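This report concerns only the one structure given below.
With one protein chain held back, the other chains of the complex are shown just where they sit.
What follows is chain A.
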Amino acid sequence: MTDFTLWDIVRNLLLAGRWTVVLSLIAFTGGAVVGLVLTLARMGGLWPVRWLIRLYVDLFQGTPLLMQLFLAYFGAAVLGFDVSAWTAASVALTLFTSAFLCDIWRGCVEAVPSGQWQAARVLGLNYLQSMRHVILPQALRLAVPPTVGFSVQVIKGTALASVIGFVELTKAGTMLNNAAFAPFTIFALVALGYFILCYPLSRYARHLEKKLYGAGIR
């Protein structure tokens, strides 16, 4: 095998790290859109709708992300769909994210005091108007810190996409190590990569949380 310089390793990890970022963005954006629809449907829908959404949330929260990825990739193949690792990872991570965000956001909507609903109702606002003008703006402020905090879980979750052959940071690390046999250096660098992505987000989430408590909301 050829000799790998440290720069070769770093360069390859950086290139693969792009896909970690892209996959995280897809999962988070897709998860947020699906999660928002689910949250609204769960708050306002009829009981069968609420029950189904709850089941959906429980299923995704109660099974390992790894199994969800396997099912999306191999399960789809069994059902006759030819899905790429890209598609499978994006779909599985989007659904996983949506389930968690739906639960986080439902909690935030419910944390808005019932007096706010009553005041809106007494002023003549219907359900959607109350949601839009009174409840959601307040829930949103409560939701920002835990949502930013959860984005860290999504980034780390993308590492599991390596098992279905998706070449992101972790998979690239494994492949490089197979060629260069420098596990300590390589995996330390991989870990550092995740840390650089996640740490600012955790810090920011903590900062937002402090700000929220400081503002005396809740």
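Everything that follows uses one rule, which is that a contact is a pair of C-beta atoms (placed from the backbone, for glycine too) under 8 Å apart; a residue touches a chain by one contact, two chains touch by 3 or more; residues count from 1.
Here, contacts and distances are computed from a predicted model.
Novice: So which of "NADP oxidoreductase", "Ferredoxin, 2Fe-2S", "Amino acid ABC transporter ATP-binding protein" or "mRNA 3-end processing factor" is the UniProt name of the chain that got left out?
Specialist: Options "NADP oxidoreductase", "Ferredoxin, 2Fe-2S", "Amino acid ABC transporter ATP-binding protein" or "mRNA 3-end processing factor" considered; the missing chain's recorded name is "Amino acid ABC transporter ATP-binding protein".
Novice: Touch as defined at the start, partner being the missing chain; which of A:I9, A:L23, A:L38 or A:V134 qualifies?
Specialist: Residue touching the chain left out of view: A:V134.
Novice: Decide which residue listed in A:S84, A:Q118, A:Q153 or A:N178 touches the omitted chain of the complex.
Specialist: Residue touching the absent chain, from the options given: A:Q118.
Novice: Under the stated touch rule, tell me which residues of chain A contact the chain that is not displayed.
Specialist: 113, 115-116, 118-126, 129, 133-134, 137-138, 141, 216-217
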